[in-house]
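Dropping a structure here in structure tokens format, bear with me for questions.
Right, chain A next:
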Amino acid sequence: MPKKVVVIGGGIAGIQASLDLADMGYEVHLVEKTPSIGGRMAQLDKTFPTNDCSMCILSPKMIMCAGHENVTLHTYSEVEEVSGQFPHLKVKIKEKARFVNIDKCTGCGDCIAKCPVKVPDEFEQKLSKRKAIYLPFPQAVPRKVTIDGETCRMIKSGKCGVCKKVCQAGAIEFEQKDKLIEIDASAIVVATGFDLMDASALPQYGYGSCKDVVASLQFERILSASGPMGGHLVRPSDGSTPKKLAFIQCVGSRDEKMHKYCSSVCCMYATKESILAREHVPDIETTIFYMDMRAVGKGFQEFVQRAEKNYGVRYVRSRPAKVQPARGDKGVLVTYETRGLAGEQVSEEFDLLVLCPALLPSKGSKPLAKLLGLELDEDDFLKAKDMRHPVDSTRKGILVCGFASGPMDIPDSVAQASGVAARVAELLQGGG
Partner candidate 1 sequence: MVNDLGKKLARLAFEERGADFLLVMREEHGNVAPAMVSKGEDVGVVRLEVPYQLVTILENIYPWISKGKIAVITRRCDEKALAELAKRKYVDDKRIIKIGLACTEEQIERCRCEDPVPSHVDVGEPHAGVKGDELSARLAKMSQKDRLAFWVDQYKKCNKCFGCTLTCPVCFCDDDCVLEERTFVAEPSIPPGLSFHMVRSYHMIDKCIECGECERACPAEIPLLTMRKLLAKDMKEVFKFAPGDEKTVSPLNTTLEGELMEDECNER
Partner candidate 2 sequence: MARIGVFICHCGHNIAATVNVEKVVEFAKTLPDVVIADHNLYSCSEEGLGSIRKSIEKNKLDRIVVAACTPRTHEPLFRKTCEMAGVNKYLFEFVNIREHCSWIHTKEPDPATEKAKKLIAMGVAKAGLLEPQKETESSVIPTAVVIGGGLTGLTAAASLVAQGIDTHLVETSGRLGGILGDIEIIGPEFSRSKELLDQLVSELKGSSHAKIHLDTKVTAVSGFIGNFEVTIESKGKSEKVPAGAIILATGAKEFVPTGEYGYGSIPGVITQLEFERRLAKGDHPKRVAFIQCVGSRQPGREYCSRVCCNASLKNALRIVEAEPSSRVSIIHRDIMSYGTASERLYREASDKGVVFLRYGLERPANVTRKQKGLVVEVYDETIDENIDIDADLVVLATPMVSREDARDVGKLLKVPLDKYGFFLEAHVKLRPVEFATDGVFICGSARWPSSVSECIGQGLAAAAKASIPIRRGKVVVEAITCWADTDKCAACGSCVIACPYEAIEIVEDEDRRYAKVNEAQCKGCGTCVASCPNDAMQQRGFTSRQLSSMIDALIKNAMEET
């Protein structure tokens, strides 16, 4: 009878931890709050510094994870309650009603085509709309649709039910209720990842007030071949192709008033997105406003140099003071200070501005920490037990990996995820 491990969070860290634990022979229950695993990485177009296509390398892992004999996916689910102590933890998981029988659903999408309700698409960072019954993204795992009860007419008002009519598999079950299941777990892995800070918290940067100011993850979707713009780099205000592009780094991070820490990955993804922008629009001119260019990983410095030399990216060390609409509601005017004591204020116009906001521990992680009885560090990331145990939480038998434990890029998250698997094995072997 294999020991059970509950992994919370179905992003790349959670997927990797699950795969390694499953390969080690543990029975893994992977809990993901959205309808599909994949997490943030699924939203990325390419990955730095190799510009590998993100989905190309992630999708096989997702499929492997779902298909693994030792992995049970609980998507669209959340951990409700945890009782007991290591190695006898009782984990209550709420499988939210998706009003679809996923054993019957074939993911054919007929229902989606017919659904009359359109709502902003979270996966596409609200740049486009999805239906009330939806597949979060084409490569979703499991490839099963979900009805979002908040917006579905039938659920809300009992009027509609088109999806049920068109579904030949008979998979639609409006009467479905949330389901509670309990798992006797020996250990728990937390990999809840990150959310972007809402940049409108800093009005001076014009997010929300200027149409042509987007957050970096939105820009990532704009660049993506499978994104809302069909892989065409256009700006929101008028759908025209931007010729002058700017990035502002450290929006709300490395900031005494907001978030003090450095999000670790923004310098690199901004550089990547500038390179990709050039590949979309050969004559685009990109400027990156930054504080320190933190290119500390393998091939990162070379990547930045390549951006500068071969892709005409201009790096300006300055923290812009303010952003306002340029002409009417099109384009933006960025005001920043030039270098040196005698540095004066200059204003420069750009067609499109990308903000790189602080990356925060995901919204869910604080309540989860409370529920699990875990300490947070002063930046609200899950605190590590001590120097010797960087992937142990402050509570025995509960491990942490990926961005939930602090800002880090994909390879560091993956390494930590595997590291967590080792720690679980040590603990369950009776080790300290």
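The set was built so that all candidates are chains of the complex that A comes from, given by their letters.
The criterion applied here is as follows: a contact is a pair of C-beta atoms (placed from the backbone, for glycine too) under 8 Å apart; a residue touches a chain by one contact, two chains touch by 3 or more; residues count from 1.
Predicted model, so just to flag it, every value in this text is computed and none were measured.
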{"item": "Touching candidate for chain A, same complex, options 1 or 2", "value": "2"}
{"item": "Complex contacts: residues of chain A adjacent to candidate 2", "value": "12, 16, 20, 23-25, 47, 49-50, 52, 57-58, 61, 63, 67, 103-104, 106, 108-110, 143, 167-169, 254, 260-262, 264, 292-302, 305, 317, 339-343, 377-379, 381, 384, 386-391, 406-408, 410-412, 414-423, 425-426, 429, 431-432"}
